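Presented below is the structure to which this report refers.
The block that comes next holds chain A.
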Amino acid sequence: MKKIVEITHMSKRFGSTVALDDVDLEAYEGEIRGLIGENGSGKSTVTSIYAGMQKADAGTMLFEGKEWHPSSMNDALKKGVGMIVQENGTVPGISVAENIYLGEIDSYKKGPFVDLGRLNRDAQKALDDIGAGHINAAQITGMLDFQDRKLIEIAKVMVNDPKVLVVDETTTALSQKGREIIYSIMNKMRDDGKTVIFISHDLDEIMSVCDRLTVLRDGKIIRTFDKEEFEENAIKTSMIGRELQGNYYRDDYEEPAEKETVLKAEHLNLGNQLVDFSFELKKGEILGVGGLSHCGMHTLGKVLFGAMMPQSGTFTVHGKPVTSIHDAMKKQIGYVAKDRDTESLSLDASIKDNIAIAGLDKFSIKNFLILPSKENAYVKKQADALSIKCAGINQYVSALSGGNKQKVAFGKWLGRESEILILDCPTRGVDIGVKQAMYQLMYKMRNEGKSILLISEEMAELIGMSDRILIMKDGELKKELVRSRDLSEADVIQYMI
Partner candidate 1 sequence: MKSLKKFLVLLLSVFMVLGLAGCSGKGEESGSKGIDNMKNVKIGVLVADATGAEALAFRSYYENYIQKQYNVTFMYSDELADAAAESSAIDNFIANNCKAIISFASADRPAQIRKCAENKVYYAVATGTLSDDEYAEFKDNEYYVGAIGPDLYTEFQAGYNMAKYYLDQGKTKFAIFGGATPYYVDMHIYRTAGMLVAMCEAGNGDYNGAKDFGSMIGTIYGMNCQLTPAQIGSVELVSYVGGYDFDDAWFGKLAEAANNPNVEVLLAVGSGLDTFAAFKRPDQALGTVDSYTADAVKAMEAGTLNYLAGKFSASIGPIFMATVSAVQGKPIRTANGEALALSQGYWVATSAEEANNYFTVDSSTTDPAYTKAMLDKLYGASYDDFAKFVGAYSYEEIQNLKK
Partner candidate 2 sequence: MKKQHIKDMIFRIAPIVGLLILFALFMVFAVIKDINIPYSMKNILNQSVIVIVVATGAIFIYTLGSFDISLGANMCVSALIGAMAYNRTGSVLVMLGACVLCAVLISLVCSVLASVFHLPVFVTTIAMLSLLNAGVLMLIGANGTGDIVQVPADAVSAINTVEFKLLVLCLYLAVCIFVFNFLKLGREEKFVGGNPECARLTGLNNSRLAILAFIMAGIGVGLGSFLTITYAPTLSRNTASSVGMDVIISIVFGGMPVSGGARSKIYSAVVGALSMTLLSQIMLMLNLNSGISQMVKAIIFILVVYISMSDNKKNNLPR
């Protein structure tokens, strides 16, 4: 096999943070190479440098044996290295076709005008080619959901027919269908003798998709596993640098001790997101809600927190209706939103600001006056309880890793001693160590008699943590599954699709 990508002695610092420390990495033609590691391990940094997004401080890079110095992501793409990034990389205000051919519009010029017909035809073909023909190339990008916008980015990269494709954490945000599209592109590239570098948090996924797997930790390469060496515990151990203590998910299969209903929803309707939806949440229970990305489960979370009003139907907490977010908070409901950076946290504010804001009424005097000592004590208690890794509670949240950000989002609601927690994809983009801590925390809260509504796109998580699982499809409740040792992902999936 021929070496395509070769990186030697690469180093990169951000201020005092060492992101990459003397990294050597190579990838061959005809392989899908996985990169795995906790948040901040440097896996995105090394690939983003190779794809032209930023520059290294030291080290050399080769592409097909020649020196490789891409000046930008676009330059790298034109020369054969494409990358699909973790964040949203499309421009919302322009059409899908314009996004796909962004930077190449000049080649569609007819005099002073753009030949929109040809542009849209070419773009539609590009979408069809990757199996995303359901997207209309002439549509405005901002009207599409996250998954379709991700597919547009993929189409944009693929029209350039790259020899090396980097896929960075893209699949976590996608539904099964979106994932399948990406998997088939990756497989086709490997079969055509090209190279894919695949970055993911999801150990199961990365093990099933990749041919070889490289583990990074703290900016260093720890080990590369060949397919036949893939073994979950060994990989986890090298990722976190120690043996995992205890169990990943909970290991009991007992029913919750209490039967009291704390939250009851009856005949909720809201567009096609909620259709005659009824359920009950019991005290001391983890109730999982699963489904495909657009089944309405994320909307359900918002409705139950009072952030969206249903068109009809009622929901009550201890028999009393919830009228607004403020009211929901008074009734001891907490909500961790799916979109952490835009909905759960204010990034430009400190850890203290973020945690304190939800609990102002808890520690202020007469719900009015704030004493710094009381505030600090309140915040410190949460930060310590969650063992948030930070320089101090005055550190800006933007400087934290994904896992620690999520801990701050949890901290907002733990401090309020919320009785009901609505958690929408609480472990999305969180590394294994933190994930495990979160699961332990959820389990502990359950046993303390708190109720958790766990909305998740990860089936393993639903099966591993929930007492019951509600499966949603097109806004309807399709199936209720009860916790059991025999429950498999296949059992769950059949009701989703």
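The definition used in the following text is that a residue touches a chain if its C-beta (ideal position, glycine included) is under 8 Å from a C-beta of that chain, and two chains touch if they have at least 3 such contacts; residues count from 1.
On how the list was made: all candidates are chains of the complex that A comes from, given by their letters.
Values in this document were obtained by computation on a predicted structure and should not be read as measured data.
Chemist: Using the contact rule from the top, which of the candidates 1 or 2 touches chain A in this complex?
Modeler: 2
Chemist: If you look only at chain A, which of its residues touch candidate 2 in the complex?
Modeler: These residues of chain A touch candidate 2: 14-17, 19, 39-40, 44-45, 48, 53-54, 305, 307, 325-326, 328-329, 335, 337, 342-350, 353, 356-358, 360-361, 364, 367-371, 391, 396, 398-399, 401-402, 412.
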